[in-house]
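Note that one protein chain of the assembly has been removed; the remaining protein chains are unaltered in position.
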Amino acid sequence: MSTEDETSATSDRPGLRRTARLEAFSDGVFAIAITLLVLDLAVPVTKTSENHLLDAIGDEWPGYLGYVVSFATVGALWLGHNAITDYLDRADTTLLRLNLLLLFFVSFLPFPTRLLSEYIRSDQAERVAVTFYGLTLLVAGALLSVFWRYALHARLVRPNAGDEEITLLTHRLTPGLAAYAVLIIVGLFRPVAAVIGYLVIAMFFLLPLRIHRR
Amino acid sequence: MSTEDETSATSDRPGLRRTARLEAFSDGVFAIAITLLVLDLAVPVTKTSENHLLDAIGDEWPGYLGYVVSFATVGALWLGHNAITDYLDRADTTLLRLNLLLLFFVSFLPFPTRLLSEYIRSDQAERVAVTFYGLTLLVAGALLSVFWRYALHARLVRPNAGDEEITLLTHRLTPGLAAYAVLIIVGLFRPVAAVIGYLVIAMFFLLPLRIHRR
Amino acid sequence: MSTEDETSATSDRPGLRRTARLEAFSDGVFAIAITLLVLDLAVPVTKTSENHLLDAIGDEWPGYLGYVVSFATVGALWLGHNAITDYLDRADTTLLRLNLLLLFFVSFLPFPTRLLSEYIRSDQAERVAVTFYGLTLLVAGALLSVFWRYALHARLVRPNAGDEEITLLTHRLTPGLAAYAVLIIVGLFRPVAAVIGYLVIAMFFLLPLRIHRR
Partner (left out) sequence: MSTEDETSATSDRPGLRRTARLEAFSDGVFAIAITLLVLDLAVPVTKTSENHLLDAIGDEWPGYLGYVVSFATVGALWLGHNAITDYLDRADTTLLRLNLLLLFFVSFLPFPTRLLSEYIRSDQAERVAVTFYGLTLLVAGALLSVFWRYALHARLVRPNAGDEEITLLTHRLTPGLAAYAVLIIVGLFRPVAAVIGYLVIAMFFLLPLRIHRR
């Protein structure tokens, strides 16, 4: 996990932690959260006929939509986390705590996903479920941005990282937050449209679009 | 997780990512997906007599068959993923995204496995369940092949890897796809035969057969 | 995971184990335990109206309280574990076994959390549930302290670690235990107050308070 050199280097800077375990623990939580989502996919109960099973699977589409959106969002957050830690030289105790707070919302996501899948077809309750879901995505995205800005602020980023790369990453983490805020409002009137919007945001991060490139 | 040298080396090549976290995150998802399968094994409910419990366990065979096939397939995919990353020199952002797409289908597999276990004895619905299961295996296998071919195409493979080894790995990843396609057709007429065929494919990758050796 | 140098060094000291796998396995168990907690969050069942869903979510507050306290406690234990292994030079077989015992209580925590969520509003049974929960936290905290003290006693800590740092960490791990003991008594009379107290203890470790700083 670490060479002797690294360990010795850390001991010269008390209070600073290696980034290795931050990454290993985070990878574990991201991997488990993304994989647990499948446990909430309901198997339709119908033993009558073949077409009925196809219909029954089709009827479960809100569950599958929530599954895909949450998987894509956790995947996008992991890519962002990965891009950030790639620039980290070291981690201090505040960064470890911000990371735990981010992981709290990542590992919490299966719960609003379940709420969403359960209530999205329910006329009255779907607005509550979709708003709750959107707020969780917004907070998780905001914490990833805070995580990165704190690392910059506390000079935990590798000195040899290019200014341009750093600006690019900062810009890349920001627009999603405004979009989440807009979609939470949209979701009060058009819940399904908001959920599809959340999928589009995740895809924006997942697909290697080069919008900011000059 | 990485030495200082590695980190510095990465910083000289912006946009390139280390393979360490790709492997760690993937290992996490593979390990969780393969271990979650056991949660869907149903404990037979019978409190009457000893022979009844043996009979009841025997009656649950479709669940156990799906469990074994899915475990063997995830194990085979992990071996293939392992073999590929062994040749990787570095990872770019497209490779990370292809990897996420592959992991999506790996972590999704418990769901068609549950469908299969539930419906394989059901006269009408088993064709739908077996076809859905086979399509998931085909897509996962195809994505592993795409993952490898992209790595070759984008020159992410270590320069000192032998051409012969690379050809061997490429050949090894291909025939399974044709077999999956054939078995999906077979499954429309003989569902159980198709599932046993999926087990044979996984075993072909798991057992150290040296068919291509000269 | 390890360089050749590290491996060779280990082979010269039979009976000593590398700390790499201790950390990897522990990170896995911590990450899984912290993420599994979300599975026990109950989705309220109400399809009547929007306000009813908000009310129903509100009614589930004991489940959410238990979830937050357990998440914060596992997070705090992980931070402490992380701080300790940061000072480890090597691990002997007794340390590996103490670690397994600690992980036993970490991975057991979802069970008393479920008991707590189920019974905290129940007039008669809540004292049993809260006491059981508190005892689990006390034992886990005590084992983390024993883990650290054993490492010091068996001279497994890096020789170049400063005495001041070591004393700070030892002091940091101790006061929580006395607080847990007090709160277990408090919980016999005011169960909810005790649970909030457990949250405060976890927050004390999670927030970067510098009480011991001169």
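As written, the chains take the letters A, B and C, and residue 1 is the first residue of each chain.
The rule we apply is simple: contacts are C-beta pairs under 8 Å (C-beta built on N, C-alpha and C of every residue); 3 or more make two chains touch, one makes a residue touch a chain.
Just so we're clear, the structure is a prediction, and the values are computed from it rather than from any experiment.
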| item | value |
| --- | --- |
| Contact residue for the chain not shown (choose from B:Gly28, B:Pro112, B:Gly134 or B:Gly197) | B:Gly28 |
| From C:Asp89, C:Glu118 or C:Glu165, residue that would touch the chain that is not displayed | C:Glu118 |
| Chain not shown: contacting residue from C:Gly28, C:Gly75 or C:Gly134 | C:Gly28 |
| Absent-chain interface as seen on subunit B, which is shown | 1-3, 5-6, 9, 19-20, 23-24, 27-28, 30-32, 34-39, 41, 43, 46-50, 52-54, 57, 71, 75, 78-79, 82-83, 85-86, 89, 158, 160-162, 165, 206-208 |
| Interface with the unshown chain - residue positions in subunit C | 1-4, 7-8, 10-11, 14, 17-18, 21, 24-25, 28-29, 31-33, 36, 39, 93-94, 96-97, 100, 103-104, 107-108, 110-111, 114-115, 118-119, 122, 124-125, 127-129, 132 |
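Just so we're on the same page, only the chains that are shown with their structure count from here on.
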| item | value |
| --- | --- |
| Interface numbering overlap (same over half, different under half) for subunit A and subunit B | different |
| Gap in Å, rounded to a whole number, between the CA centres of subunit B and subunit A | 24 |
| Where subunit B and subunit C are represented by their mean Cα positions, the distance between them in whole Å | 34 |
| Shared interface positions of subunit C, touching two or more other chains | 3 |
